[in-house]
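Below: one structure in structure tokens.
Missing here is one protein chain; the remaining ones are kept as they sit in the complex.
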Amino acid sequence: MNTPPNLILLFVILFNFFILGTSRLNTCIRSVALQGALLSLLPLFLHTLTFHTYLLAVGAFVLKGLLMPWLLFRAIRQVKIRREVEPRIGYIPTLLLGALTTAGAFIFGDRLPLLPEHLHSLFIPAALSTLAAGFLMLITRRKAIAQVLGYLMFENGIFIFGTLLAETMPFLVEMGVLLDMLVAIFVMGIVMHHINREFSTLNTEQLSLLRE
Amino acid sequence: MLLYAVIFLPFAAAALAAVLPSDRLRPWLIPITALLHFALVLGITATAAPAVNPNSLLGLDALGRFILFVVSLLYAACSFYALGYFRYHADWENRIFITALLAFLGAMTIAAASRHLGLLWVAVEATTLVSAPMIYYNRNRFSIEATWKYLLLCSVGIALAMLGILFVAYAGLHGGGEQELLLDQMLASASLYSKPWLRAGFVFLLVGFGTKMGLAPLHTWKPDAYGEAPGLVGGLLAGGLTSVAFLAILRAVQIMIAAGEQVLVRQMLLALGVLSLIFAAVFVIRQRDIKRMLAYSSVEHMGILVIGVAVGGLATYGAMFHVLNNALTKGVLFMTAGNIHRHYGSKRMCETQGALSVLPYSASLFLAGFLAITGSPPFAPFMSEFTILRGMFAGGHLVLGALFIGLLVVIFIGMGGTVLPVTMGPHLEETEDEASDYRETLLTIGSPLFLLAAVLCLGIYLPEPLKIMFSEAAKLVEVTP
Partner (left out) sequence: MIIRLLLHFLLLAGLSPLLIGVITRTKAIIAGRQGAPLWQPYRDLRRLFGKDMVLSSTTTWVFRAGPVVGIAVPLIAALLIPFGAVGAPLSFSGDLVLFVYLFGLARFFTVLAALDTGSSFEGMGAAREATFSCLAEPTLFVAFIVLARISGSFTLDTMFKTLLANNLQTVYGVSLVLTAICLFIILLAENSRIPFDDPNTHLELTMIHEVMVLDHSGPDFGLILYGAAMKLMVMGTLVVNFIMPPSTGDLFVDAAFYTAALLALAVGIGLVESGMARLRLLKVPQLLIGTSLLSFFALVLLLR
């Protein structure tokens, strides 16, 4: 329980709560970045220290911890917004939902048939609860940038699960996955810029011209 | 060797398009690349399939070859239309669009050729990313909204697919010890996999790639994206990209079959398929926007494809045939709808009536395409849908068969209610004055004409090599024991 990976995952879960509860986008971006940076340490503790593991850790750190926050900060500087004013569901209900899903993740995580070395580790619950928190962000927030952050948290959750399986992925594919994510954020940043230009706001509520 | 050339070619062309300074010369890269690509693909499909190296990330099995063939054929036909399209928008900046268009082909090629689930994921996600700038080509409020929805929904969907892949990998770790996500190795050892993880993984894969494919109820991005993208892009998305996403789902199906989990596969696919048909039938009625109508038609055909696979036997063969027919016919419809849209400056039904009198070729092709896609004889979709139906009745799915026919009839009537006024309705006089200077040219008519001719020919006579191709592909995803 007190092994370094579990402590990292514990902080990751706490970050989920923190991100769900804050309205300042700056803080949110920083927290998501910190979460990603913490996660990039995981492979180092979990696997034998080969060249592959180092590269994965460094790659994930550079992308999740440095490049993506940089892109997002640039994006909010361009569109000049600071906080998510009124989410679709308030912060407290979101927090409560987050707590419920986390508890659910812990219960569900113990029911699945796990390898003996993963039993009672925090990997599965942390992955599931981070996924759920990302989903909550995507659903409840109106600002495009907060939705992108939700997507990033979602990816962080998948990354946690992925580190359990790093051996099954060739290095090439892993880098491809990370690169795809980076480009996704980049393209989303550009689209956000254009949304802001067309609508003078980043509220995705405004994006309701196309409907049946 | 040929395979690497096929993959390398579009990316090289995309790089060239990115550095080429002339906006006038750049469009020529599209048909050149497309024809070379198609020639190489023909070269690959003509030769007997070499044994796929089980340790290689890339390789073409029967399924991959078939999908690659469909994609390449559609792309080649559309490429000439693209020339005409850029001639019309000669003053628009097209560097990003053409680079993305070429990279799109490359990403689809990799997806068709990948033998590793991770690589497949990377390629499918790449198609999402490169198609986003293409959907936003018109640069207005509507297209930005469509792009945002497309990007976010598909990215999240694809992320779920990644989770599904990881679950499947964990199933392997749990059941069969250390292994990579190489398809051939997985198929060999799938029977040992941990079942709960495998099932959960399949559900996530189906939801993830199903979003990309546009199966109801995960289709919500489709009407927006298809509606706002240029007709050319709509055709490539509806015909090419959906086929690639279908391939990704079929890869998951293959693993499940190898693990002996046919029952879950059939139930899930059948549920999503029927739901897609119902959604399409509900939304296509009184649909005022011709491109959105086509999007719902696309949802319908995705439903038909998965139902075909779920039923198995003859229906699987029919589904493979239908992949080709759907791709070609969607190309016709989207390109001609693009022509009509451009002439009237609108895609609302009330403003685009009587196209037959101003755009005789486009409108008649559109009308013929409508008849083809709704499964009227003698066009090829009729043959494939009929094959699927025969498979259903042969398999004893009488209720399903009746439901299938009923929904297709509803969709036929619904689409007819929009298509007929648009093509044959009374021409609105006042629109004549403000009508754009768009005239039909050989390039913008030739591509859909060629595709429609192909659809007609396939309906009347199906060449033997194609039959072999379909049945070999169908053999890989046979769900009935």
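Just a few scattered comments:
Per-chain numbering from 1; labels A and B assigned in written order.
The criterion applied here is as follows: a contact is a pair of C-beta atoms (placed from the backbone, for glycine too) under 8 Å apart; a residue touches a chain by one contact, two chains touch by 3 or more.
None of these values were measured; they are calculated from a predicted model.
Among the displayed chains, contact with the absent chain in the complete complex occurs for A. Among A:49, A:66, A:96 or A:115, the one in contact with the hidden chain is A:96. Summary of contacts with the chain left out: across A:106, A:171, A:186 or A:199, the touching residue is A:106.
Interface residues of subunit A with the unshown chain, by the touch rule above, are 1-2, 6-7, 10, 13-14, 17-18, 21, 91-92, 95-96, 98-99, 102-103, 106-107, 110, 120, 125.
Simple rule for what comes next: only the chains that are shown with their structure count from here on.
Averaged Cα coordinates give subunit A a centre that lies 31 Å from the centre of subunit B. In the complex of the two chains, the subunit A residues touching subunit B come out as 112-115, 131, 138, 144, 147, 151, 154-155, 158, 161-162, 164-165, 167-170, 172-174, 176-177, 180, 183-184, 187-188, 191, 194-195, 198-199, 204, 207-210, 212. Subunit B makes touch with subunit A in their complex at residues 57, 116, 118-119, 121-122, 125-126, 128-129, 132-133, 136, 139-142, 144-149, 151-152, 155-156, 159, 162-163, 166-167, 169-170, 172-174, 178-181, 194, 196-197, 200, 223-224, 227-228, 283.
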